[in-house]
Each structure stands twice: as structure tokens, then as C-alpha cells.
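Below is one structure. I have some questions about it.
Every protein chain but one is kept in place in this view of the complex.
After this line comes chain A, so read on.
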Amino acid sequence: MVRINLTVDGAKVADDVEPRMLLVHYLREKLGKTGTVVGCDTSNCGACTVHLDGTSVKSCNVLAVQADGGEVTTIEGLSQNGELHPVQEAFRECHGLQCGYCTPGMIMQSVDLLKENPQPSEEEIRLGLEGNLCRCTGYHNIVKAVQHAAGQGAQA
């Protein structure tokens, strides 16, 4: 077992973990952060996307020990003072989901995208979300939601 210390959604946590434990399993099973989901288990679908030290990563493709000392933000850490994050609000407003399984990852990647590029074109949104698969929507309303969030100044 290896001792890790990190900050998850603003709270300091420390645990002994097996080196082989994936970050997504650590978040879900040790911390109960089940908002972050396991989708494909092959690092293709992006459903497990979280932010590690300020950038988006697929948490099924990071070991918990690699996150030692780092700062993780999950979908559960986006809202502030009971207010949804503007990107969460935009996905609700534009109905950017159907079954909702890909949504945590889509939102986390969209937040990252808008941080880098606050006013993306439609093509830039589609490219920016290429690592996130949705099997329901055909991406139409997801792209609209990101455009809506960009219009609301979601990068702030």
C-alpha cells in the first residue's frame, strides 16, 4: 500500500491505496464520488473525465498514486454555493443529454475546453470533445449547450 494525500473537490483527503488502483475507482469507491462514472474502461469514451491539477484527464487512465499531491475536481465539485456551474446550467437549458451517462465527462471536458478557448467555433467544440462519446444525442444539443455556455461567459 502507498500513502497518498490529495485535494478532491476542495477537501483534503489521505488514504493508503494499492498502486494498481485507478483514480476513478479511488474517487468512486474510497471517496463515494459516484458522480464520476466508468464508461468504456478502455480510455476511449471520456465518461470518467475529471480535472487533475487544472487540466482534463480520463480518470480510468490515471493511477491514484500518480495523483498524489495533486488537486482533483470532479463533476461534484463544480457547483458553488448551491448554484450550478454555468456549463451544467447550459446542458440543462439546452437539453444536452438523453440518458445522461456521458454527461459528467462531457461537462468536465467542456469546462476545460472553454477555459482554453472561451469562444470556440462549432468545429472547435466538436474537436475539443472528440475524446468524449455520446451514444444518444448525436452531439447536436451537446454542441449547442457548449455554445450557450460560451455565450454566457462560462469560462469565468
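To be clear about the criterion, a contact is a pair of C-beta atoms (placed from the backbone, for glycine too) under 8 Å apart; a residue touches a chain by one contact, two chains touch by 3 or more; residues count from 1.
One rule holds in what follows: contacts and distances are computed from a predicted model.
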Practice item. Between "Formylmethanofuran--tetrahydromethanopterin formyltransferase", "ABC transmembrane type-1 domain-containing protein", "Xanthine dehydrogenase family protein subunit M" or "Sugar ABC transporter permease", choose the name on the UniProt record of the chain that's been left out. Key: "Xanthine dehydrogenase family protein subunit M"
Review point. Among A:Leu6, A:Leu27 or A:Val62, which residue is in touch with the absent chain?
Key: A:Val62
Check your understanding: For the full complex, which residue in A:Thr36, A:Thr49 or A:Thr103 touches the chain that was left out?
Key -> A:Thr49
Revision key, fill the gap. Note that chain A touches the chain not displayed via residues 2, 18-20, 22, 25, 41-44, 46, 49, 52, 55-58, 60-63, 65-66, 68, 109, 112-113, 127-128, 130-132
